[in-house]
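Okay, handing you the structure first.
Then we have chain A:
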Amino acid sequence: MVARETRAVEEESGKRLTLISAVIIAIIAYLIILSVVIVPLQGGTISSTDILADDLRESTAHYATSGVPIQSVGDISRSAVIAFAMLTHIVFANLHVGGSWVIIVTALLYFRYGRMRYKNLARSLTLFVLILFSAGSTFAAGGMMALIALFPDLSMNIFHLYWWPIFAYFLLFGVIITLLFVFWFAWDRIRPGVHLALGFGYAISVFVQTITIDTLAAGMLTPGVKSLTFTEAGLLPMTLDQAMALWFNPTLWELTFHRIAAAVAFFGFLIATLASIHYIDQKGFAAKKQWDWVAAYGIVWGLVGLIMQPILGQLYMTAIQENSPTAFMMAMHGPRAWAMLMMVTLLSGLFLTIGTYFLTRRDQLLSRPENRTIRTIFKGFLVMTAISAFVLIQPAWLGALFIDDPGAWINPIGGMSLKYVALFVMVAIGAAIAMLAVIILTSEEKEGQWGYLTRGSLLAAFTAGVLGTAIVNVMGFVREAARAPWTFYQIIPVPGGPAYATPLPLPVIAGVWLIVIVLSWVVFWYVAKVTAYHPLDEESV
Partner candidate 1 sequence: MTTQTGKTPPAPGEYDPHGDIKKIVGILAALAIFIIILYAYIIPLQGGFVSSTSIRSEDLLGADPRFEEQLPIQEVDLGASGRSIFIAFVMLTHILFANLHLGGAWILLSLIILYFISSKERYGHLGRSMALFNVILFSAGATFAAAGVLFFISLYPTFATQGFHIYWWPLLVEAILFGIEILFVYTLWFAWGKVSAAWHIFLGIGYALSIYFQTFAIDTFVSGMLTPGAATITWGEPGLLGMPWVDYLQWWFNPTLWPLQFHRVAAAISFFGFLIAFLAMLHFRDRTDPPSKKYWDWAGSFGILWGLAGLVIQPLLGIWYMYSIFAHQNQAFANIMTGPRAWEMLMMIGFLSLLVVTASVYFIERREHLLVKLGRHDIRNVFRAFAIVAGVAGFILVQPAWLGGIMQFDPGTWANPLGLMYYKHIAILVLIVIGTLIIGIDLLVLRGRRDEEWGNLSRASWAAALIAGVLGSWIVIVMGYVRESARSPWLFYKIVPVPGGQTYPTPVPPHQIFVVWMFALGLAFAVFWFTSRVTSYHPEQEEKV
Partner candidate 2 sequence: MTRERALTYAMWVVIAIYIGIAIYVFWYFGFTKLPSPI
């Protein structure tokens, strides 16, 4: 009976697939144009190893060497192995970097407001990330192993220099496992205060752990020192102030906060996608109500993370510009800029998808005649987002390697000033939608309206998760591409010269992205099947 009612409602309002289909087609179309037209026209097919060959040759920076020959991995190249291991690892690690905050806040909301749906969601999410902990650490261990075997000189140096932060990282592994597992297993068996403390402990431990590993991750791009000389033996391989400069390098905090916001957004959109899948899977109306609400909840979190990103990203980019200007030049004004264009396509795509999600929801807030104003505002939001997106995806130049090469055609609407405006507009709209969404989520009148998602909204929610994962993967590549052809900027090169050119060419990294996204989503879907809480029909959400 309920299913019939839902179907009737759907038929009345139409499936509303047009808008989201248009957004998805636009994203795909532009990605194709980017890959086929823009990338070659910005020198994107030429390796950084080639372009910066002079820098490589002239470098006199000292670092220790191992003397073992380069281990190749067939035609695929060593970088692809690392890319695969690390990008997959990040997808799973982000479940904790971002998910820990979403989970603990959701649990907090439960204890504060007493609504069962917060508890059920928090529980499902906790079990989800707990199960996937092994998956994440497997890729971390595998990545480390590959790093040592394929880049021995780099490994020798960095694991020595970053020994204490990485040692802390591993100790925190144990702390995190303990807190997370106890958080799950002691649910309902301990006082709420203690439970929340465990949860916050978990989130904070992950935060600190992210800082420790980011000393290395950020340091590879902005080392903070000019060369790696091991002047001391003992507890520290260099003087304390040098160690501090190395670990607390110029982009440590920028990268860390940028990643956390990204992870929160990623996790929010992940929830939305999984919820949309459950919505389709489950037949009972009570389940559909719940998953509708969960998807909306996830999207709010995604938005919250997303609107912080451009600001944090700019701070990061500025720090890179000041400390590794060549890297900045390659990534923004040179042959790696296409990766930033790709990122910004996905970002715009996400904002558009979210706008579409809200617009195509078949609910009374947006479709009753007296609410036409709100509906018009939302439409206006979408149009402005689309225009901003159009500005953001403009390549700043074409026809040369660098923007200030002679012979480069400068795109009149591709300048950064316009893009700053576009970004601001998008963020502002995103913030507005987020606030509206929160109101919708918490208003009591809304309660009767969960469960009526149109196909269009479902597809939008689903797309959000995939885009969120893709953007994380692309950003990982952006940092590597900015850093190429160095593994440790202007100190340790990628060994092997032109025979092992970096960064990975687009077809290869695109293949890696595809594998990573498919693999991780198969795992997510599979695990979600067993961790999700599904209410029975009689239960209220």
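The working rule: contacts are C-beta pairs under 8 Å (C-beta built on N, C-alpha and C of every residue); 3 or more make two chains touch, one makes a residue touch a chain; residues count from 1.
Selection rule, in plain terms: all candidates are chains of the complex that A comes from, given by their letters.
Because the structure is a prediction, the values reported are computed rather than measured.
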Touching candidate - 1 or 2 - for chain A as found in this complex: 1
For chain A, which residues count as touching candidate 1 in their complex? 64-74, 127, 131, 133-135, 137-138, 140-142, 144-146, 148-150, 152-153, 155-157, 159-160, 163, 166-167, 170, 173-174, 177, 181, 185, 230, 232-235, 237, 496, 499, 530
